[in-house]
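Every protein chain except one is present and positioned as in the full complex.
Letters A, B and C mark the chains as written, and numbering starts fresh at 1 in each.
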Amino acid sequence: MSERKYKADDYKSNFRPTWCPGCGNFAQWRALRAALAELEIPPEEVVLASGIGCSSHMPNFLNVYGIQTVHGRGIPVATGVRLANPKLTVLVYGGDGDIYGIGGNHFLHACRRNVDIITIVSNNFIYGLTTGQASPTSPVGTLTKTTPRGSIENPLNPVSLAISAGATFVARGFSGDAKHLQYIFKEAIEHRGFAFVDVFSPCITFNRNQTFDFFRARVYKIEETDHDKEDFHAAIDLANQRFVRDQLPIGIFYQIENKTTYEERDFALNQGYIPAHDKLGLSDEQIEIITKEFY
Amino acid sequence: MSERKYKADDYKSNFRPTWCPGCGNFAQWRALRAALAELEIPPEEVVLASGIGCSSHMPNFLNVYGIQTVHGRGIPVATGVRLANPKLTVLVYGGDGDIYGIGGNHFLHACRRNVDIITIVSNNFIYGLTTGQASPTSPVGTLTKTTPRGSIENPLNPVSLAISAGATFVARGFSGDAKHLQYIFKEAIEHRGFAFVDVFSPCITFNRNQTFDFFRARVYKIEETDHDKEDFHAAIDLANQRFVRDQLPIGIFYQIENKTTYEERDFALNQGYIPAHDKLGLSDEQIEIITKEFY
Amino acid sequence: MNQDITVRFVGSAGDGLVSLGWLFAKIIKKHNLNLVGFRSYQSVIRGGYNEYQLRFSDEKVYSVGEEADIIVLLNKHVAALHLPRVNDNAKIVYDQDYVDLDELGYTSDKIEKLPIPMKELAKQVSKLSVIKNIIVFGALGHILGLDTELIKEVLEEQFGYKGKEVVEINYKALDLGIEFAKSNNWEKVSKKLKFEKGKQMVITGNEALALGLLTGGLKYYSGYPMTPATSIIHYLTRYLPKLGIIVKQTEDEIAAVGMAVGASYCGARAATGTSGGGFALMTEIVGMAAIQEVPLVIINSMRAGPSTGMATKTEQADLFQAYGASQGDFPKIIIAPYDMEDAFNVGVESLELAEKYQMVVIVLMDLYLSEGIATVRKLNLKHKTKRYGILDKVDDNYLRYKITESGVSPRTLPGTPKGMHFTGSSERNEKGFSIASTLAGLPDTLPIRNAMVEKRARKLEQVAKEIPEPIFEGDKDADITLVSWGSTINIVREARILLEEEGIKSNHLHIKYILPFQKEKVKEILENAKEVLIIEQNFSGQMQQYICMQTAFDIKHHLRRYDGELIVPSQIVEKVKEIVKNE
Partner (left out) sequence: MNQDITVRFVGSAGDGLVSLGWLFAKIIKKHNLNLVGFRSYQSVIRGGYNEYQLRFSDEKVYSVGEEADIIVLLNKHVAALHLPRVNDNAKIVYDQDYVDLDELGYTSDKIEKLPIPMKELAKQVSKLSVIKNIIVFGALGHILGLDTELIKEVLEEQFGYKGKEVVEINYKALDLGIEFAKSNNWEKVSKKLKFEKGKQMVITGNEALALGLLTGGLKYYSGYPMTPATSIIHYLTRYLPKLGIIVKQTEDEIAAVGMAVGASYCGARAATGTSGGGFALMTEIVGMAAIQEVPLVIINSMRAGPSTGMATKTEQADLFQAYGASQGDFPKIIIAPYDMEDAFNVGVESLELAEKYQMVVIVLMDLYLSEGIATVRKLNLKHKTKRYGILDKVDDNYLRYKITESGVSPRTLPGTPKGMHFTGSSERNEKGFSIASTLAGLPDTLPIRNAMVEKRARKLEQVAKEIPEPIFEGDKDADITLVSWGSTINIVREARILLEEEGIKSNHLHIKYILPFQKEKVKEILENAKEVLIIEQNFSGQMQQYICMQTAFDIKHHLRRYDGELIVPSQIVEKVKEIVKNE
């Protein structure tokens, strides 16, 4: 193999991760950098937007253009970035509270909108940064600080939801398998259109249930089955299997390439405009066209 | 048949509907009143919460406890009403912009929460009250004031979404068939748990595509097929058929009765407390229990 | 104004009042007259009661006027409701086949009834009932002494794209109207306006603002529909492919402002627009953009509140919502444009200030300004804007959040090699790294925090140096100083002319820049005033409170209107007379 242009460490910032030692986020941090290096994407062409949460600290620790927004708003900000400059690789990183809780509406609409961004959710089934409350993925009965007698809400199934909402790439990873995670991230980045990856990412401080051991005992790889990832109905079925038997598929549930992206449909972007850098102001011709109705 | 306790007109307020003559909302107005009368629910025990939009004007025209909130927030307000007094019949009424657009997050979480409220969406595939912009259900290519060259976003499929998100009753009606609508509303109200009804409801002023004629040519009734509404996968498949062939099922897509409701799980409500009316303040015993940790 | 004419069309939603008013405005402007117009409508899609009032003159026109010279009643329902609004000397144009004025109580002998069977006449030329409006234009043209050829030119311009036949039908309708008025000896209005063929624009405040934004380099606009801001996105979308910019309707206002921040961070000049309810939802991100130091323009067009309030009515009651938008202490810019030309200028300026100072600019429009129409003669659409503070190349010492004297730090856009940095919503050091986690509260960190707060605050001081002094018109030693903000400027100006006629000398302080605020200058003006009257479209006197906060000057007199309708010059005159008399 020829020498790579970038090493994983080229994407690492000088700020040391502040996560608890052993936190699942570390594996994602490594896998993401490795995937970027593998794809040879220059660090300056990567934008990573996050929300608020332990997981959302991610861009602090990366040597890319990192933007941390407010809780739940990584997706809209990333969408704006990408539409302003579709030459960039634009990622969103957030937590299960961040993206499925307060950010749920943006998630839903991003799935149908099909802007070419990659959304990665560090799903630890808990609110980490606020020291342990129930999250939208916490199973019924989970003991947390806001559910000391067990959560009484049915959890969301983000994978099933994303497929239903129209996402064109839907996958799941596990922080206990960084190599596999790297493969998924790479596929997600290469995908044309909105890509979504839910990552089982244990919070070793506040979650005693969804631990590394818990997942290790249950995950299996979709690639090793005969699942057809282009089959919508099969994907939905697979996503909902975890209600049926106690096994958790990881890998790519669904991916279709035949849907045009938002960028391909947009009237400016598909003409090659780049809003971030185009000339400012109006040309004489434009002035004439847009003021005609006032005369 | 014995005399009914209430007539449909008992649920009608003195404020005449301000909708455009011919608007699809009229049929829902009638069907809802008829369903309430049929179920003999006293008007004072009905609360209807809405958002903002043409459709959301509904509670103005009903002689029940009506509360119009702000755009997209009917569901949380209704949830609060119901949890404060589970003896009431609590409905949410809104538009496709209201509940799938700005209110999407509440819709998502209401589906999984399974509080026993009924959410009816007057889906006219357009923003009516703001005089005709694209809505989350507008098909690609729709010409509106914000998409004068055709909408470029893939529409949401609310039925598929609701099933994926965990709703226990998911149905669709059509304003061109008020009798059928009445049947669905009745079933929805009688359902134990969160019930959701999407209603094809033509906007005769701003929507030239999803007209009464358009739907009349396409709808067929699920009850007249061999669809098993308790089968999750069959329901999802049926919900997604409209992408396959140009036919639109109306009726009940999905209904399960074996899921406990939020109220049944809540630690106060399942003991019979009624927050709206219980005695105020703390008993001596309560004081002792809750202050112990401070001594 | 020596001579001006006010025409009021009264109809229902569905009577085509918007296009009727617009077309009439175009006819007037074609005669090189000046015009102001406003449609007063309701939050219903069909039916209801609406007015479109237009006032025009060969001199400057200030308000839409109070008394109408001509009132056109478009249906029976509104005719009945309109009676209390009818003034003496009005000519009432109506369709006698459908409206019986006597029965409705229009019995005053101070009014002149001008029946015209508009529908019947319309049928003679077309099956389309809207053609009756052109019949009316013909009749009005006759009594106003307008030039038939100029009217026809307008009709040609408007309907030409529909084909020659349609234009001909319109011509015929026009002629029928003129003929009818002539043959029924309709008397001409007594006021005489000088006119000639003219070429100025007629435009709404929102459109002028949008044109300003485009001229100021707008590349990204996101919004969620909300009256009275919606027409901005409608206008921008109309010309999308030719503009090469992104205009995005989003799932909600939070996404709208979030996307604008993303686009702006990336280098695209970006704005979003809404009204108070949507603005409330945006406020969290106002503070975010501010601490991130990402340029951002937010338009809040105020309407009558609170909450959904009266969505189609005007008010100026979101001042403190804008001032207090988002938690914590940080600088923002707040500008309230006052007329079409100014809205255009603010459109340009807001984007430039936002980029130059990496700040949030809130543009406070109000419904009257957003939706009102007026003729304008000079919008500098060829203004050449330039980029501010963006580095193409950086060295290893690059600090995105460098503490500088001006408070503005160097900035790189994504894509720039070596320019990578972290932009967060937490407090930071000069590199951008968060000081809210492992560095928080450490003795070394406290000065960094202070320096960042102060650096951001310094930017506002810089802006203060750059903005012009408050608008102050009239003699220093007037009997009274009138204070206003936003769209009421011209209503106050008209009142001053009327006061002058009554021998009362007034001057006029108008606040356009709310933040930064020209404290000293305003204080000086107020302290030198004999009496001060502040005029606002709200209940609690928000600008009055705000001025007191900024200057410790407690304005004594106020005129406030909060029923959703426009303040009229005569209200001001009356109030001033009361004050001056009581002295």
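FYI, a contact is a pair of C-beta atoms (placed from the backbone, for glycine too) under 8 Å apart; a residue touches a chain by one contact, two chains touch by 3 or more.
The structure presented is a predicted model; accordingly, all values stated were derived computationally and were not measured.
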item: Touching the absent chain when the full complex is considered, from B:Ala8, B:Leu36, B:Ile52 or B:Ile120; value: B:Ile52
item: Touch criterion as defined above, residue of C:Ile233, C:Ala325, C:Val463 or C:Ile567 at the omitted chain; value: C:Ala325
item: Listed residues C:Glu466, C:Glu500, C:Glu520 or C:Asp563, member touching the removed chain; value: C:Asp563
item: Contact with the hidden chain (one of C:Phe137, C:Tyr239 or C:Tyr546); value: C:Tyr546
item: Of A:Ala110, A:Leu129, A:Ala178 or A:Val219, the residue in touch with the unshown chain; value: A:Leu129
item: Touching residues (missing chain, whole complex) on chain B; value: 13-15, 18, 42-45, 47, 49, 52, 57, 59-60, 63-70, 73, 75-85, 87-88, 105-106, 108-109, 266-269, 271, 273, 275-278, 280-282, 284, 286-287, 289-291, 294-295
item: Residues in chain A touching the chain absent from view; value: 18-21, 52, 54, 68, 70-72, 101-102, 104, 127-131, 133-134, 136, 145-149, 205-206
item: In chain C, positions touching the absent partner; value: 40-44, 47-49, 51, 81, 84-85, 254, 275-277, 279-281, 283-284, 286-288, 290-292, 302, 304-313, 315, 317-330, 424-427, 435-443, 446-447, 449-450, 453-454, 457, 538-540, 542, 545-546, 548-549, 552-554, 562-565
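Criterion: only the chains that are shown with their structure count from here on.
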item: Pair joined by more contacting C-beta pairs (A-C or B-C); value: A-C
item: Chain centre separation (chain A, chain B; CA means) in Å; value: 31
item: Residues of chain C engaged with two or more neighbouring chains; value: 238, 240-241, 251-252
item: Contacts with 2+ other chains: residues of chain A; value: 105, 108-109, 266-267
